[in-house]
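Not every chain is included here, but those present sit where they belong.
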Amino acid sequence: MNAEKLKDLLTEVKSGQTSIDSAFEKIKDIPYHDLEYAKVDYHRELRNGFPEVVYSPGKSLEQVRGIVKDMIERTDGNIMATRADENVYKTIAELSDETEYYKEARVVVVKRQAFKVSEKSITVVSAGTSDIPVAEEAAVCAEVMGNCVDRIYDVGVAGIHRLLDNVERINRAGVIIVIAGMEGALASVVGGLTDKPVIAVPTSIGYGANFGGVSALLGMLTSCASGIGVVNIDNGFGAACLASKINR
Amino acid sequence: MNAEKLKDLLTEVKSGQTSIDSAFEKIKDIPYHDLEYAKVDYHRELRNGFPEVVYSPGKSLEQVRGIVKDMIERTDGNIMATRADENVYKTIAELSDETEYYKEARVVVVKRQAFKVSEKSITVVSAGTSDIPVAEEAAVCAEVMGNCVDRIYDVGVAGIHRLLDNVERINRAGVIIVIAGMEGALASVVGGLTDKPVIAVPTSIGYGANFGGVSALLGMLTSCASGIGVVNIDNGFGAACLASKINR
Amino acid sequence: MNAEKLKDLLTEVKSGQTSIDSAFEKIKDIPYHDLEYAKVDYHRELRNGFPEVVYSPGKSLEQVRGIVKDMIERTDGNIMATRADENVYKTIAELSDETEYYKEARVVVVKRQAFKVSEKSITVVSAGTSDIPVAEEAAVCAEVMGNCVDRIYDVGVAGIHRLLDNVERINRAGVIIVIAGMEGALASVVGGLTDKPVIAVPTSIGYGANFGGVSALLGMLTSCASGIGVVNIDNGFGAACLASKINR
Amino acid sequence: MNAEKLKDLLTEVKSGQTSIDSAFEKIKDIPYHDLEYAKVDYHRELRNGFPEVVYSPGKSLEQVRGIVKDMIERTDGNIMATRADENVYKTIAELSDETEYYKEARVVVVKRQAFKVSEKSITVVSAGTSDIPVAEEAAVCAEVMGNCVDRIYDVGVAGIHRLLDNVERINRAGVIIVIAGMEGALASVVGGLTDKPVIAVPTSIGYGANFGGVSALLGMLTSCASGIGVVNIDNGFGAACLASKINR
C-alpha cells in the first residue's frame, strides 16, 4: 500500500463508498505481517518511498519464498530481491511468471508494473570492468525505483581523457553515482567536475592493501572534493535508494 | 565569477557592449590565481556551485591572509573559512569589516551579500549536546550556501520519544543531516522514519571503543536503513555541501 | 555432581549412611577427569552453575565422542554441545537415544531430564531474519539452562514501529538479549526503552564495512544507552549463560 | 519523577486529592525539557530505573550549569555528573550546598537524599593500582544508585594467590564487576570461579600493544569463561548501571 492508495481509501471512507469496517480490515494489517522469521514491513513505502526489498544472503530459500509469496498476495507493485543467485531466482520464478533476472546485477524483479521513468537521469559512472557488477546493481535498482539511468563504464582516472570526454554527459544528470575500487580516486575527480550531488560506492575490487574495499572507502570519505556521500562497500542498492530519493 | 556573471559578460560581448579584449582580460585569469603556496580556484563556483572555501588547519596565518585577500579582490560574493580558531578570525577581520565569526561552528564569513534562503529547508538533527559543534558547522555552512535550516538537537535514540515527537517536523525537510557520535544509531532510526535523503555525519564524540569516531562511522555505513550517504568523521561542512547540492 | 548432590552425600556421611571410603571414591575424581586431550571439568556446575558444555569446532569427532561418553557415564544431567553440525549430532546420537538436535541453533542436547522453567522469562529480541541462527543459539541454550524464553524476531530499527509495538512484552522479561548485525542499533533503542538488564550480541551479518561483525560490536560497546553488557560476535551461548545467571 | 511518585500522583487523582488540571501540569512537561542545547530526559527514571546522568566531557561549563540547574528545579532526587573535573565540580557546587565530589572516581553528586542500600552487594574487583579510578567510578556510581558495594583491589592474576584468598568474599556478591587493563585476564579467572553474573570493564591502562585498552577489551570479549558481559573501555559508569539493574 502506497500513499496514493491510502488516500484513495480514506476518500472512499469519507464519501461512504467504503464502510469503516471494510477499510479497517484493509488497513489494520498494513504496518507489517508477521511470518515468525520475518515481519514484512508494508508501511515502508509510505514512510520511505520504496517497498521493502528482499536482501537475499543469510535467508534460506524457504524464507525467501515465504516473504515474496506474502508480498505478492498483499501488494500489487513490483517486488525486488537483491544479491540473488540462480537459486533465489528460480525460487521466486516459481511464484510468478512476471519474474525477471538481471544476472550481472544479481537482482530479481517480479515486474507487475512497467517501471516509471524519471525526468532527470541518474548517471552511473564506474572505474573499471571489474566494478560492473556493483554498477549494474545500482543501475538496475535505480531503474526499478522509477529512474532514467545513464551508464558510463570503465573511465578510471589512470586514463583521465576517457573521463574528460564524458564531462558534459555527466553534468546532464540529476544525481551521479560513482563506483570505484582500488584507491577510489574517481569519486574525487568527478566531484571536482560537477555541481550535482555525488554518491560514491567503494567496491571490494583490488588486492593487498585494498583490504576488501577499505582503501577505496577511506579514499572516498576523505576526498578533497566536497559534497560526496559515501555508502557501504559494494552497496550498489543503497546508492540507488539515496539517488532515487534525491532525484524525486 | 559565477554562471550568471559569465553569461552576462558573454551576452555583452555578443551585443558589442563589451569588447573582446576587455572580456578576455576579465576571463583569462579566472581558472585560478597562483599565489605560489596556493592556486585559488575561481572556477569552482562555475563547476561546483559554491565558491572555494578556506579550510584553515595546516595553513599559516600568512597564507590564510594571502588567500582571503586575493578572494576579496577578485570576487564580490561571500567568503567562508572553516575550522577557524580565534586567530584565523582576527586575521580575516583585519581584511574586511564585514567579517563575522560563528564561534561554536568555528566558521568565519566575510558577509558581503545577504544569505539567500531556499524554499525547502535542510533539517540538522543531532544526537547529543557534545555533537553540537559539528552540527553547527553543518548548519552555518548550509545557511551561508543559501539554505533555510531547521535545527533539532539532543534527540539521541536512548530516549527515543524525544525523536518520535519530532518526526513530522523532520519530514518537512528537503534533506536531512544526521549528526551523531558513539554508535551513530540515530542515522538508522531517522533513515527508517523518512522518505527524504539522509546525510549522516559521524562525530568523534565518545571514548574507548569509539576510536575517534570509527564506531559511529562504521555504524552509519552499515545501517539497516537504506539510502543514507555518509561523509567523513566530524565533517559538518561536507554534509552541508552535499545537502545544498541536493536542495537546489 | 551438583551442589545438591554433594550436600546429600555429605549428609549421608555425617549420618553414617555412606562410609567415608565410599564417599571418598565418589568425590575424589570429581574436579576433572583427564582424557589426555581434555580434562573434563565436573566441578564447573558447582562453581559456575552450569555443567561443562562441549564447544564443537576444533575438536575431532573422536574427541567429541570421548568427552560426551565420559560425561554420560559420570553425570546424570543434561549434556549440551554447541556449534554442532550434522556429524557432531550423529556422533552423539550414537551414544544416547535421548539426543536431540536443534538444527537452526546448531545445538545438540542429550536430554536426560526435563528442562526446568524459570519464573521470569528471558526475552530474545533480534533485528533481522539473518540473525535468527544466533538468536536461536541463545534461546535454546537458555531453555536448556532452565529458563522460560520469549522470542521477538525481525524488529530492526529501520522499521521502528515493529519494535515499539512490542515494548510492553519486552518489559515483562527478567533479562533481555538483543541480537543484531550490521550497525547493531537495536541494542541502543531497546536499552533506552527498558529498565531490565540488556545483553547485546553482535552478529557477523552484513558485508563491507561490517568487517565480520566489528561494526555491530563497536556500536554496542559505545551505545548511548547505559547498562548494556556485550558478548563476543555471534556468541548466543555466552549471552544465554549470562542471562541465565542473572535470571536465577 | 520516578515510578513511585507517579503512582502516588495518579492515586491522588483517583481519590480526588489532586485535580486533573493540577496533575496535568505536573506530568505534561515530564518527558523532557528542551534547553535548546539539551533535551533533559525526565522520563528516563521511569523507563530505565535511573535518572538522567550528566556525562561531562564535551559540554561547556555553561551547558553543565544549565542542565543541572534545570534538574534541581524539576526533580528532588540525587543528581550525578560523571567524568567531572574540578571545574565541573565547582560549577555544580555553586548551584547547591549538597554537592559532593568523589575525586578519584571523578563523580559529582548533588546529594539531596541518603543513598539506599541494597540487600545484596555488588563486588568491584580490580587488577592493579592504576585501574582504581575506573573501579572507583563503578563503585561510587553503584552506591549512588542504591547498592551496597564491596571493593577488592589490586588482585591481578600475576599473583593469583591474592585473588584466591578472596574467592569466598567474591562469591557473596549478587553481581561482580571486574576492572582490568593490560590483558584483562582477571575477568576470565573470576568468571571461572563464580556462578554470579560478571561484568567486565577493560581499562586503558597499559602501553604499546595495549592500544588504549584494546588488548583488555578483546581479551574480555573472547574469554574462555562463559557468561561475562563487557562494557566499553574505562566505562565504570556503564558497568554500575548494568550491575544495578541486575541487583534489583
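We call the chains A, B, C and D, going by the order they appear; numbering starts again at 1 in every chain.
The definition used in the following text is that contacts are C-beta pairs under 8 Å (C-beta built on N, C-alpha and C of every residue); 3 or more make two chains touch, one makes a residue touch a chain.
These numbers come from a predicted model, not from an experiment.
Here 4 copies are displayed; the structure file describes the full homo-oligomeric complex as 8 copies.
Here is the rule we go by: only the chains that are shown with their structure count from here on.
The minimum number of touch steps separating chain A from chain D is 2.
Touching chain B and chain C together: A, D.
Both copies, chain A and chain B, contribute mostly matching positions to the interface they share, with over half of the numbers common to the two.
After Cα superposition, the angle needed to carry chain A onto chain C is 90 degrees, rounded to a multiple of 5. Mean C-alpha position of chain C lies 27 Å from that of chain D. Chain centres here are Cα averages; for chain B and chain D they lie 39 Å apart. In chain D, 47, 217, 232-233 are the positions where the chain touches two or more neighbouring chains simultaneously. If you draw each protein chain as a dot and join the dots that touch, the picture is not a line, a loop, a star, or fully joined; it has some other shape.
Chain pairs that touch one another are A-B, A-C, B-C, B-D, C-D. Those residues of chain A that touch chain C in the complex are listed here as 31-32, 36-39, 41, 43-44, 47, 57-59, 63, 67, 202, 204, 212-213, 217, 232-235.
The residues of chain B lying in touch with chain D in their complex are 128-130, 132, 153-155, 158-159, 161-162, 165, 205, 207-210.
On the side of chain B, the complex with chain C involves touching residues 127-128, 156-160, 182-185, 188-189, 191-193, 206, 208-211, 214-226.
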